[in-house]
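Complex shown without one protein chain; remaining protein chains in place.
So, chain A:
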Amino acid sequence: MATIPPHEDSRFGLRRQVRLTGPLRLDSGAMLGPVDIAYETYGAMNADRSNAILICHALTMDQYVASEHPVTGKPGWWWRLVGEGKPIDPARHFIVCANVIGSCLGSSGPASIDPATGEPYAMRFPVITIADMVRAQAMLLDHLGVDRLATVIGGSMGGMQALTWPTLFPDRVESCIVIASTARHSAQNIAFHEVGRQAIMADPNWRGGDYYADGVTPGAGLAVARMAAHITYLSEAGLTEKFGRRLQGRNAKTFGFDADFQVESYLRHQGLSFVERFDANSYLYITRAMDYYDIAEDHGGSLARAFTASRARFCLVSFDTDWLYPTAESRVIVHALHASGAKASFVELSSPFGHDAFLLECPELNRVVDGFLKGGRA
């Protein structure tokens, strides 16, 4: 298969989708099959297949890491880090980014057709975990002929997948970059997610998840879920700087419940635009997967033990204004990596943008990722 130039091999390129027979045994014990995976690849594998980078996406992101989103028309969500002349560069790297299972951008999820019934799975889709997402990615890499990853990288939930990779497939990962993430979901993390899920399930249009037939979706509930979550992605200082107490298109308070404040208007817009591109049931499933995530729990309570079989180099990055996955969570990982003898780097970067910083302009992040990637070749 290595003899086929990438541009003539239909497995490679933008907007790919593959149906893998599976079945994939999930952490819940359920079997998922077939497994659809939507993905993109950029660049080409080199002769010794040593330049593969897997990029893992966050909760509401997708496989369009460095290409235009088909629904929103926006540039790839990590264009600042991935692209020509960027730290992750298709000219040097073979880059893979896949939509996680449970999502709604082409990979198997609650909106997919259940082969047993011919109807959408809806809530009959099995509950998945972060590890299940990673196992599905491994199936995709098998399909693509990628045995080893030079790097697996992700931010937020993408960082959870990246960190899970060397624990499940220690022989397939040479280095691992975990940005603005954690080794387990905290009570506070779970609490925020539960607010979002309850908002969706309280929407009368949710109907136990069976809303696909008539297309009347629980948009109001999903929008509220997104609004609540969006607050956790920003910093208090960032919100104050961006909006303060400024009023939206008016000179005085209306003494009503219209969006008087700019911050209200902004959040409403965030909620509404999210509904256009995301499935409410997928939001339930993926937030559940994140809540179940606790790497130490899967290794007898010892995070260090999770990494003993790995030979990977690790790079962890946190942001000083991120209160969703604060620096302390990254330090927990660093200490465990030390205890396991792994090569680890860690830096807390300064940014006013809170958790969202990993997606935004941050030259220091590019410098760290670039140096870390090149360090492996020194």
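The working rule: a contact is a pair of C-beta atoms (placed from the backbone, for glycine too) under 8 Å apart; a residue touches a chain by one contact, two chains touch by 3 or more; residues count from 1.
In the analysis below, contacts and distances are computed from a predicted model.
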| item | value |
| --- | --- |
| Name per UniProt, for the chain absent here [options: "Tripartite tricarboxylate transporter TctB family protein", "cytochrome-c oxidase", "Methionine biosynthesis protein MetW" or "Multisubunit sodium/proton antiporter, MrpC subunit"] | "Methionine biosynthesis protein MetW" |
| From A:Ser28, A:Gln188 or A:Ser350, residue that would touch the chain that is not displayed | A:Ser350 |
| Absent-chain interface as seen on chain A, which is shown | 313, 315, 331, 334-335, 338-339, 341, 343-350, 364, 367-368, 370-372, 374-376, 378 |
